[in-house]
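With one protein chain withheld, the remaining protein chains of the complex are depicted in position.
Going in written order, the chains are labelled A and B, and every chain counts its residues from 1.
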Amino acid sequence: MTPDPARFWRIPSEADLRHREWDGEHVFYHGGAGDTHRFSEAAALVLQRLMAAPADESGLATLLAEAATVEPAEAAAALADILEELARLEFAEPVA
Amino acid sequence: MNLVQRCQPLLDVLRDPAHMATLDLAGWDLLLRQAGAAGLLSRLAVQAETLGLDASLPDVVRPHLTAARTVAAKQRQAVRWEARRVAHALTDIEGPVLLLKGAAYAISDLPPATGRLFSDIDILVPRAQLGQAEAALRLAGWHTQKQDDYDQRYYRRWMHELPPLTHIRRGTVLDVHHNLLPETARIHTHAGPVLAAAQALADLPGLSIPADTDLVLHSACHLFHEGEWGHGLRDLVDLDAMLRAFSLSPGFWPALLARAQALNLGRPLYYALDCCRRWLHTPIPEHVIAACPSQPPAWQRPLMRQLFDAGLASAHPTCRGRLVKLATFILFVRSHYLRMPWRLLLPHLLHQALRRNREQN
Partner (left out) sequence: MKLGDLSLAQLRHRLADNDLALRTGPFVTRIHSPIPQVADGLLRLYADFPLDAGEFRDFHVRVGPPAGLRRWLRPQINFWHDGHSPFKPLPANHAFALLEWGLNWCVAGHAHHYLMLHAAVLEKNGRAVVFPGDPGAGKSTLTAALMLSGWRLLSDEITLVDRDDGLLVGLARPVSLKNASIDVIRRAFPDAVIGAPAYDTHKGTVAHVRPSADSVARVGEKARPAWVVFPRWREGSPARLSPHSRADAFLHTASHAFNYSLLGGLGFELNAALMDACTCHDFEYSRLDDALRVFAELAA
């Protein structure tokens, strides 16, 4: 999926996500699919942001850039990978 | 003691869940075993909670019901999620996509959904969309299991069905149908009217469920045509729950009979009504049963009753009569006989027997 800064992402309806963190490591639970995963700090940041409310790719990239103190372009590339993984695992989905 | 009498206390409780409040420890011991074997423990457990009985239950019983409710709640969540994924995968299919049976009950919160245990998801699509549906589902991760050529042929060519699809990541199973009964079945029914009468689901765009009468008829023809008597009583409970709820709408009974006529499913409906009334005391007006189309001839009824009773009681050792093994075998053969003509059936049964033999050695 090609990046689109204006595209919104959200947690799928009835996904029932839960999150815990120990010593900097993040574990997420997906109630609908019954899956449990460990995600990187960056992915966890994105997911926690989406759990609060849907957000667009531009906003998510900015979030990552600030947290990692990198350039937005670098963050956007990382974000694309993260969103693809989250979509594949059904933890997040693009809003049509 | 006839079979219906033997299946106590389970039948008493199915007919009236409040009866659970009157059971002693010996009664609970037996009920948990009978209900567990019949796949109905979760339902009773949810009903006990709804009726507020849980607090007054014996302490030793309560954990069993808690456990049973936990299992059902998880499955309900899983089915709902799976239905969403199916809807998502089939967004571009023309024509309706219908959830059938358990998934339909779960998604729409129909009475049979209470504490129900699910395994596969069944959907119905127009025959013309079967190929497209299979392709879309494969893209979304559902594949036919590694089956030998024989199985693929059995499903595709002979039964005109897709083999069951398994999701590559979640491991869930999806059965895609294009009719209520296999095309080779002795009773021919039509999918067109069922698709046309489908009710769209508000919170799941792209998915529908059959009309009330069709849900009942499908459940009836599934139970009385398939050989799966392991959860026969559970399927009967589904029917009873639907009949009690739907018959509150005026005009339901005549609509049901007319629909049975139109879909050529009068025979299984007759068996369903008869068994529901005898086993679960479903309030069905006498004139409705009398007016059921395609009834079996009078001489056949006692025999069929015995066979079905044996099948329905087969779940637990305390319920079975002496001849249950023979009866369930006859029902098994019958289900195959109904499903395919002799020229296909005999080689098929032989092949299955040989394969089982190979697997055991």
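In this text, a contact is a pair of C-beta atoms (placed from the backbone, for glycine too) under 8 Å apart; a residue touches a chain by one contact, two chains touch by 3 or more.
Because the structure is predicted, anything quoted here is derived from the model rather than measured.
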Full-complex contact with the absent chain, from B:28, B:118 or B:279: B:28
Residues of subunit A in contact with the chain not shown: 16, 18, 20-23, 25-27, 29, 31, 34, 36, 38
Touching residues on subunit B - with respect to the absent chain: 24-26, 28-29, 33, 36-37, 58, 60-61, 63-64, 66-68, 70-71, 73-74, 77, 316-317
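One rule holds in what follows: only the chains that are shown with their structure count from here on.
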Centre distance in Å when subunit A and subunit B are each reduced to the mean of their C-alpha atoms: 40
Subunit A residues within the subunit B interface of the complex: 12-16, 31-34, 90
Residue numbers on subunit B that touch subunit A, as the complex places them: 74, 77-78, 80-81, 84-85, 170
